[in-house]
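Next up is a structure, given as structure tokens.
A single protein chain has been removed from this complex, and every other one stays in its place.
Here is subunit A:
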Amino acid sequence: MRLLTHNMLSSNIKGVINGFPLRIEADNVVVKQVDFNPDFLKNMFSKIDWKALAEASKIMGYPELPDETPDHSILDSDDFLQKFHHALLELHLEEGALVCPETGRRFPVNKGIPNMLLHEDEV
């Protein structure tokens, strides 16, 4: 699971109001190289919840992103785009869990695949 996916994922349990971001428990993180595409990053920048990405990146062992949402003008910096690219697309959570911030419910991640299936009483 890439952090792009983590940034798009919320707790889906019935009644949960603030289900984002899911807290990451990282047991195994792998890095997989992805072609660098600045256009995609520039396009995604406004859609990314920055604080969630920076925090997740830290937990995944890459504390190189600014904590606060940077100004749009930072997209002119190639150095920034490379770091954004690495955090968003190249860090993979292979084994671990995603934890609902409101209920503490753990969603396991195995072989890089989060399992968001709910129990009957959670739907």
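Everything that follows uses one rule, which is that a contact is a pair of C-beta atoms (placed from the backbone, for glycine too) under 8 Å apart; a residue touches a chain by one contact, two chains touch by 3 or more; residues count from 1.
The rule is simple: contacts and distances are computed from a predicted model.
One chain of the assembly is not displayed; among "Actin-related protein 2/3 complex subunit", "DNA-directed RNA polymerase II subunit RPB3", "Methyltransferase small domain-containing protein" or "Trm112p-domain-containing protein", its UniProt protein name is "Methyltransferase small domain-containing protein". What subunit A contributes to its contact with the hidden chain is residues 1-2, 4-5, 7-12, 19-20, 32, 34-35, 37, 39-40, 43-44, 47, 49, 89, 111-118.
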